[in-house]
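Please find one structure pasted underneath; my questions will follow.
As you look at this complex, bear in mind that one protein chain is not there, while each of the others sits in place.
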Amino acid sequence: MSHGHSNPLQHPEVQMASRSSYLAGFVIASLLMLAATILVSGQVLAPFALLLTIMGCAGLAAIAQMYFLLHIDISEHNIWNTVALVMFIPLFVITIGLTWWMFSQLYMRTMPMIPGMPGMH
Amino acid sequence: MSSAHDKPVNPDQVVLWSDDYEGHDVISTRTFGFWMYILSDGMLFATLFAAYGVLSYSHSYYTGPTPAQFVAPWYTFIQTMALFLSVLAYGFSMASMKTGSKAGVINGMIASMVLGGVFLGLNIHDVLRMISMGITPEVSGGLSAFYALTQVHAAHIFVGLIWMLVMLYQILKKGFTEDVVGRLISLRMFWQFQAVMWVFIYVFVYLWGYMS
Amino acid sequence: MLHKMKYIRWRYWMFAPLLLLLNGCAKHSAWWIFDPKGIGAHASFIYMMVDVGVMLSIVGITAILIVWFMWRYQKGKNRGAYDGKWEHSNKLELAFWGIPIVAVAFLSWAVAVHGSFAVNPYNPTVITKHMKSKGDPIDIDVIATDWQWLFIYPQFHNMAIANELVVPAHTPVFFKLTSTAVTTDFFVPQLVGMIDVMPGMRTKDALESDHLGTYQGIAADYCGAGMSWMLFKTHVVSMADFQKWAKGVESSPHTMDYAQFNRFAKPYINVHNKTPVYGHVEKGLFNHLLLEVMNGKKWPLPMFMTENMFHYLKLQAAEHRA
């Protein structure tokens, strides 16, 4: 084990920090969030198109932050982090996607639309 | 693999013990493990998102208000900027660490803490405003899910701030030892990950909720 | 305790599992799953046989192989040749993946996909495909409480019967089910498969039987301490008998309105197997209750009510509740 053998500040994970890439991640994510906020507060698009657009914004912002901030790439020191993330992403999708799909069906089949039902504004 | 059995082995050339094995890279091992914790934390958020999706139908809000009635997008956008700036400040602090600049690291971290505090303060203010309007988690399943998702994120921010406080003390006390550096990198990932999660919460809970 | 000992001794007389096995063709078979009397249950049984047949051929051959290898390659017996290097064979591994893939593909197509539609509780094609030629379907609203069943017949003056179900033979019966307390499960092993009964939700099920008789209905999901007693006999009777029975029930002076239901729905363990009938039930009680539950209405339990059953039964008797 390399306790005290080398200067921890020379460790590649310290050295990979970079002001410009952090700044890039910040700017991209901020602009995307700004765009989403303007679109939503102005309601300029049809609801479905708006939803797709802000989903796109969220996806791009997350990817930008992953790449520029969290260094998710295939460099030697981050490959395992990337592998772990790639393994997790389908699970996030499954957890959320299959649950939503299942419940969209379940709601249709178990919640009859009765007059006077709460939430039927 | 069966071929390995068949090859004749020269006893003089075979290496049985590795005498130049220095062991593992302590910092990388630590940060990799922490990254896996972060991903499992992501799974926690994914589950909350799944619950939120199921509980965001119109009948889920019972007779109470829906997010469209209480979300203020620009207010939350300011929160977003506070968090993003805090993450940026922490990033700059880590960039200062490359050259071993203690002052740079500490200044960046203090800036990050202040901005994180602003985020948390805005969040608390928002929650108090909602509670004063009678919009509490007890009102409906939809609001329960709304609070769960947003406040679990806020709790992460709170933990992050305490952690930063501890790291400030450790940097001053011990300097950049292997342990401290490893923790700073873990904290960087933790903090940046909160920004990633916030993107989803902001867009899918606040903005989408405001839309529908 | 004497009574108890006697009871146990008597029980050992029927300690004859083999006899019970042979008993399979008797009128009241103990093997409910193997003796389906409803169309849905029968379809499930056929699917089960297909599935078991396919799987048993694979599992059985594997088991035989294991036993054979254990015998053949036992150390020191020199029955089979030893080859300590043999660890790979493309052909065999292809077969190892291929056999299960083919079996699963077949079962998916023939049983899973097909069967999901055939006995889909909401719209079982095994029942609905012949519907026109049969009599008019009967609707029954099922309301589960803690721990009783209420069966309402909207087409028969909204009459109702608790803890007992009577349906005509050769007639499709469609159920709408909900619960006013907690989740449980509607199940008549010989007639129809399970469907969850949930508070604030409405599920559906369908049943048709061509065999007259009495079949046991069960609350199949844990719903609290009275669950074991939450039983209902299901009588499949001829249409004429059904009409006669319905006439009798309709003329019952007892009626069930929301106020009466509030008394009915208080936690009650049906140890005495009471089956009250109600000549008339308030119109739309089913939807009314659904809405009430959605609005948070509960009939909660007293604490630890069944920690001492004797005490609880005394309480229950003191209230004179049916």
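Letters are used for the chains, namely A, B and C, taken in the order the chains are written, and counting of residues starts over at 1 for each.
Keep this in mind: contacts are C-beta pairs under 8 Å (C-beta built on N, C-alpha and C of every residue); 3 or more make two chains touch, one makes a residue touch a chain.
Assume contacts and distances are computed from a predicted model.
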Margin query: Name the omitted chain as UniProt records it, choosing among "SpoVAD", "Protocatechuate 3,4-dioxygenase", "Monosaccharide ABC transporter membrane protein (CUT2 family)" or "Cytochrome o ubiquinol oxidase subunit I".
Written below: "Cytochrome o ubiquinol oxidase subunit I"
Checklist line | Where the missing chain makes contact, among the chains that are shown | finding: A, B, C
Checklist line | Of C:I66, C:M131 or C:M239, the one touching the omitted chain in the full complex | finding: C:I66
Check: Of the residues in subunit B, which ones touch the absent chain?
Finding: 1-2, 4-5, 9, 11, 14-19, 21, 23-25, 28-30, 32-33, 36-37, 39-41, 43-44, 47-48, 50-51, 54-55, 59-62, 64, 136-142, 144-145, 147-148, 162, 166, 169-170, 173, 177, 179, 183
Item checked: Sites on subunit A contacted by the missing partner chain, in the whole complex -> 1, 3, 80, 87-88, 90-91, 94-95, 98-99, 101-103, 105-106, 108-110, 118-119
Note to self: Need a quick check: the contact residues on subunit C for the chain that isn't drawn.
What the structure shows: 3-4, 7, 11-12, 14-17, 20, 30-34, 40-41, 43-45, 47-48, 51-52, 55-56, 58-59, 62-63, 65-66, 69-70, 73-76, 80-89, 92-93, 95-97, 99-101, 103-104, 107-108, 111-122, 146, 181-183, 185, 187, 189-190, 193-196, 198-201, 203-204, 216, 218-229, 231, 271, 293-298, 300-301, 303-311, 313
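As a working rule, only the chains that are shown with their structure count from here on.
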Notebook entry, point to check: How many angstrom lie between the CA centroids of subunit A and subunit C, rounded to a whole number?
Noted result: 44
Note to self: Multi-chain contacts only, two chains or more: what residues does subunit C have there?
What the structure shows: 294
Notebook entry, point to check: Which subunit A residues reach two or more other chains?
Noted result: 111, 117-118
Checklist line | subunit A partner contacts - residues on subunit B that touch it in the complex | finding: 22-28, 31-32, 35-36, 39, 42-43, 46-47, 49-50, 53-54, 57-63, 73-74, 77, 80-81, 84-85, 87-88, 91-92, 94-95, 97-98, 100, 176-178, 180-182, 185, 188-189, 192-193, 195-196, 199-200, 202-204, 207-208, 210-212
Next item on the list: Flag every residue of subunit A that touches subunit B in the complex, lowest number first.
Entry: 1-5, 8-9, 11, 13-15, 17-19, 22-23, 25-26, 29-30, 33-34, 36-37, 40-41, 43, 47, 50-51, 54-55, 57-58, 61-62, 65-66, 69-70, 77, 80-81, 84-85, 88, 91-92, 95-96, 99-100, 103, 107, 111, 117-121
Notebook entry, point to check: In the complex formed with subunit C, which residues of subunit A make contact?
Noted result: 109-112, 114, 116-118
